[in-house]
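Selected chains only, in their assembly positions.
Letters A and B mark the chains in the order given here, with residues in each chain numbered from 1 onward.
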Amino acid sequence: MTAPTPSTSASHGYISDKHRYLARLKRIEGQARGIHRMVEEDTYCIDILTQISAITSALNNVALGLLDDHLKHCVVGAAQDGGAEAEEKIKEASDAIARLVRK
Amino acid sequence: MTAPTPSTSASHGYISDKHRYLARLKRIEGQARGIHRMVEEDTYCIDILTQISAITSALNNVALGLLDDHLKHCVVGAAQDGGAEAEEKIKEASDAIARLVRK
């Protein structure tokens, strides 16, 4: 499941409910396009900012969901295998969390 | 100055360097599409998170730029006109800032 088998692109198929993520990201893409249009049409600045906050929020939620899946599958799996692999996975996860928190 | 077409929807033409914003938003839209593709292709979770942090950062920068333009033009203008209008603009701006900070 989590083993990094190189031959297939589906090697990280740990994402639960992938269709739901894809639908959310499709919506985020549409929101990004909407913000572009708002700037183009000189929409009132505060309304653009509201939209940017909404899309940032949606992206954070996707990130938190993916991170939870990652901890549940990759990190737990590596911990069970033990050794340096587990340590490396934790370091990677901690660095990703820091980037999300500090942004 | 920045108002492109005077007769139309450009009533809020306070955005300085609109072309630069549009280019940045085009790039953000592409990044959003890229994240969708990464999930679809089961890209390694940590790499998706890195991309989400990058797009969130880019969106924050756009928001901070628009807010600066807004303070420079709308808020200063309203302050010079004085009265309830200025107060309302400040309230609006403060609320938008709170949404960006708390996200």
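Simple rule for what comes next: contacts are C-beta pairs under 8 Å (C-beta built on N, C-alpha and C of every residue); 3 or more make two chains touch, one makes a residue touch a chain.
Small disclaimer: the values here were computed from a predicted structure and weren't measured.
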Whole-complex count of the repeated chain (2 shown) stands at 4
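Everything that follows uses one rule, which is that only the chains that are shown with their structure count from here on.
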Rounded to the nearest Å, the gap between Cα centres of subunit A and subunit B is 21
Listed in rising order, subunit A residues that touch subunit B in their complex are 4, 9-15, 18, 21-22, 25-26, 28-29, 32-33, 35-36, 39-46, 48-50, 52-53, 55-57, 59-60, 62-63, 66-67, 69-70, 74, 92-93, 96, 99-100, 103
